[in-house]
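My questions will all concern the structure given below.
Of the protein chains in this complex, one is absent; all others appear in place.
== chain A ==
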Amino acid sequence: MLYWLVIIPIIIAVINIGFIHSDSRKLIVGSQIGITLYTTYLFFNVRSQGTIINNMAGYPRAFSITLYADRISIVLVWLTTLLFLGLLIYAYSGDYFDSQFGFLYLTLQALIIALFLSTDLFNIYVLLEVSTVVVAILIMLRKDRQAVYDGMIFLFISVIASSFWLFGVGFLYRTFGHLDLHAISEVITEVENPRSLILPFAFIMTTISLKIALFPLSSWLPKAYGTPSAPPVIPAILSGVYETTGLYLFIRLTAMFSQVIELNTFFLVIGFVTSIVGFTLAVAQNDLRLLLAYSTISQVGLMTVGFSFGAEASYWGAMYHMFAHSLFKTVLFLSVGVLSHHYKTRDIHKIRGVMKTLPVTGFAIIFGLLGITGAPLFNGSISKYMISYGSDSPYIQLLLNLINLGTLLYSMKFAAMLFGKNTQPDDIKGQDTRHDVPQWTTLTFGVLTLISGLFGNRLLQFLYGYDFTIYPGEYLEKSFIYLLLVLAAFALYKGWVKERDLFSKIGYIELSFNAMITALVAFFIGIVGYMYWLT
C-alpha cells in the first residue's frame, strides 16, 4: 500500500524526536533500509501488474484523495529512497546528524515521496508548502548570517510561487469541479473555449518554472544550494531529489494541459536559454557549490528541452537524464563536501592535488564529471544521445553541442583540482583517509553512474519499459564528437577562460529579492500573452 511510504518516515521522525533521548541514528538508518526494500517490492509489483492506485477512505476515484504509482512515479520514488539511504550513510558520522536533523530529513523524505505519488492538486500545494518550510530550516541549520538570509529568500520566493499554484487550482476547480489530476485531464478536452484555461495554466506553470528554476526564475537556486554553512547532504538532496519533484510536476501538468494548449515551443526556447545562461554562470564561479548549483540550472534546461521536443525518444531521454542527473550530481555535491572537509575551503583555486591526497574521492569526481559531460559508456551519454533524437534540425543539434561544450568547460575547471601540488593545510596533511565512510559512499554513487551508463538501454527497459536501440555507428560518431568537444573545451579553458576577468564579473550577477518577484510576474505575464497569441 502506497500510503505506508508516506506515513512510516513521519512516524519514525516523530518517535526519533519525541521518545528517544539517546542516539537514534541506528533507528533512522534501519527505517531507511526498510523503506528502500518496500519500495523495491512495490516497484516490481508495478512492473509486473501495472499501475497501483490507492483511493483514500474508500471513496470512488476522482472524488477521493488518490495516491497513484505508475512506472514513472515509482521509479522516482525508488530513486528517492535509494538516494536518501545513501546520503544518510554519508552523513552518519557527521557532527550535524542529531535528532533534529533526523526529524527534518525523514519528514522531507515523506513529503517528497508524497509529491511523486499524489494526484490531488490541492494536496500537491500543501506538500510543496510544507516541504519548502522543511528545506528552508535545513538550509539554515547552523543559523549563521548568510544561511538565515538564504533560507528566508528561499522560503519567501517558494511560498509566493506556490500561492500562484493555489490560485491556478482555484480557477481549475471553478471550471471543472475536480481537484484530481487524472479526473481533470479526462474532461479537459470538453472545454469550449481554450482561452478559459489560459489563466490556470499560466499560474500553475509559473510555479513549476520557478520550482525547476527556469530562466529568468532561477536566481533563488544558487542561494539555496550554495549556502556555505549547510551540511553537504542538503544541496545533494536539493539537486538530486527535490529538483526532480518539480520536473515530475512539469511532466504531469504539461501532459494534462497540452491536450488543449500546446506550449512545447515556448519551453523549448526557455530550456535552451536556461541551459546556456546556466553554464555561462557556472564557468564563472569560484565556489564549488555555486558552480554545481549553476550546473544544475543548466542541466534542468537540457531536460526541459528534451521534454519539449515532443518526440518519444527525446522524452524518455530526458526522463533518463533526470535519473542520471540525480546520480552524478549527488556524487559531485558529496565530493565537494569531502573536499571542503579535508581542505577547509571551497575555493576552486585553492584546492589542488586531490588525486594524490584523496584518491577515492578523486575517482568519484572523475566518474561524476564523465557522467555529467556525457562521456561514452557513462549514463549521460545515453540520455544526451536520446535527447538529440528529438529534432533533425542542424541548429538544434548545434545548440545541444554548445550546451555540452559549456558542460565540458566547467567540468574542466572542476577537474583542475584533481592534479597539481597538494594544497592541504599543514595540520591535516598525511591523515589516513582510506577507511573514510563518506568517501566510499561517494565512490559508490560514482560507480552507479558508470553502471547505469554501461547497461543504459537495458536499464531503460527495466525501469520504464521503453525499448530503445542504440546504433553502434551513431554512438561512435557521438563519441567522436565528444572527443572533439573535449579538445575544444580544453583549448578554450587554457586559452581564454582561465585568465579572463570577464567571467569573474559575470559570476556576481544576481537578482535582488524584489527583482526576483518582478521576474516572476514578468514570466507570468509573458506566458499569458503567449497563450493569448496562440489561441
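As a working rule, contacts are C-beta pairs under 8 Å (C-beta built on N, C-alpha and C of every residue); 3 or more make two chains touch, one makes a residue touch a chain; residues count from 1.
Methods note: contacts and distances are computed from a predicted model.
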item: Among "Imidazole glycerol phosphate synthase subunit HisH", "Cell shape-determining protein MreC", "Putative spermidine/putrescine transport system permease protein" or "Multicomponent Na+:H+ antiporter subunit C", UniProt-listed name of the chain not shown; value: "Multicomponent Na+:H+ antiporter subunit C"
item: Contact with the hidden chain (one of A:Ser209, A:Ser340 or A:Gln439); value: A:Ser340
item: Contact residue for the chain not shown (choose from A:Ile15, A:Val29 or A:Leu166); value: A:Leu166
item: Contact with the hidden chain (one of A:Gly151, A:Gly240 or A:Gly453); value: A:Gly151
item: Absent-chain contact - pick from A:Met205, A:Ile270 or A:Leu290; value: A:Leu290
item: In chain A, positions touching the absent partner; value: 96, 122, 125-126, 129-130, 133, 136, 140, 142-146, 148-149, 151-153, 155-156, 159-160, 163, 166-167, 170, 173-174, 177, 179, 223, 226, 228-232, 287, 290, 337, 340-341, 344-346, 508, 510, 512-514, 517-518, 521
